[in-house]
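Here is chain A:
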Amino acid sequence: MELDYILLLSALLFVIGLFVVITRKNAIMVLIGIELMLNAANLNLIAFSSYDGSLQGQIFSIFLITVAAAEAAVGLAIVVKVYNYFRTADLDKINELKG
Partner candidate 1 sequence: MIELGDIISPQTHSLQVWLVVLLLAPIGSFLCSCLLKKSAPIISSGVIGLTTVLSIYLAINNWQIEPTIIKGNWFRIGNSQLTYAMMIDQLMLVMAVVVNFISFLVHFFSIEYMKKDKRKPRYFAFLGIFTFSMMGIVLFHDLLLMFVFWELVGLSSYLLIGFWFEKKSASRAANKAFIVNRIGDLGFITGLMILFTQFQTFDLEAVKTLMVVSEIEDGNWISQFMIQGQEVVSSLDGRWLSAAGIALFCGAVGKSAQFPLQIWLPDAMEGPTPVSALIHAATMVAAGVYLLARIFVLLDAQALEVVAVVGAITAFMAAIAALSQFDIKKVLAYSTISQLGYMVMAMGIGAYTAGLFHLVTHAFFKAGLFLSAGIIIHQLHKLETDDIKFDAQDMRVMGGLRKKLPITFFAFLICSLALVGLPGFSGFISKDAILLDLAVWSDIKGGGFYIPEVLAFATVLFTGFYTFRMILLVFFGEFRLPGITGAKNLGDRLKDGNLNLLLPAIILAVLSFGFAFTGLGFSAESSWLAHALETPVYIVPISYAAQSLVDISEQTFKDLHGLVTVVATGLALVGIVIALISYRPNAKLEQSFIERREPVGMFGQVSFYHWYLDAFYRKFILKFFMLFSQASSWFDRKVIDGIVNLIPKITVISAHLTKWFDRYLVDGIVNLSANLAGRVGQATRSIQGGNVQLYIALSFVFVILLMLYLVF
Partner candidate 2 sequence: MGNLLSYIIFIPLIAAAIVLVLPKKLEHSYKWVTLGASGLTLTLAILTILKFDATKTGAISSESTLQLVEKTEWFRISLGSIGSFSVDYFLGVDGINLSMLLLAAIVLFIGVIASWNLKKKRKGYFSLYLLLSSSVLGCFVALDFFLFYLFFEFMLLPMYFLIGIWGGPRREYAAIKFFLYTLLGSILILIVMIGLYNSVYDPVRTGEMAGYNMSSTSIEQIQALVKSGQIETERLVKSFNMIYMADAMNYIPGSVLDNDVIKTVFGQPARWMAFLALLIGFAIKLPAVPFHTWLPDAHVEAPTPISVVLAGILLKIGGYGLIRTAFIMFPDGAYHYSWMIGFFGMLAIIYGALNALAQKDLKKLIAYSSVSHMGFVLLGLAAFTVEGVTGAVYQMFSHGLISSMLFLIAGVIYDRTHDRLIENYGGLSIQMPKFAVFVGIAFFASLGLPGFSGFIAELMVFLGAFKSSHVIGAIPSWMPIVATLGLVLGAGYYLWTFQRMFLGQFWVKSKEWLPEMEDLNTREYLMLVPLVILIIIFGIFPSLLLNLIENGMGGFIEHITASINP
């Protein structure tokens, strides 16, 4: 299988994630988008790992999946807290950083 295809797939995946992250109003959806982008990165790691024949990439992707799980948990917890605080999960409304 060609490496290119896999990279294209991962890129597609990444763009979809990015698109979700930028366009979705809901924080949960954004988190999902981020998961997609992470998984696109994972896919890249695995693809390169199989391409150059070493296992480093695959091991790293395992770590990443773990971290992503932890991160998803933390992210969700924050989203829940945010929701509790602001009574919404709409990111446009939560603009406390606005200067």
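Here is the rule we use: a residue touches a chain if its C-beta (ideal position, glycine included) is under 8 Å from a C-beta of that chain, and two chains touch if they have at least 3 such contacts; residues count from 1.
Quick note on selection: all candidates are chains of the complex that A comes from, given by their letters.
Here the structure is a predicted model, which means the values were calculated and not measured.
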Name the candidate, out of 1 or 2, that touches chain A somewhere in the complex. 1
Per the touch rule above, chain A residues touching candidate 1 in the complex are 18, 21-24, 30, 91-92, 94-99
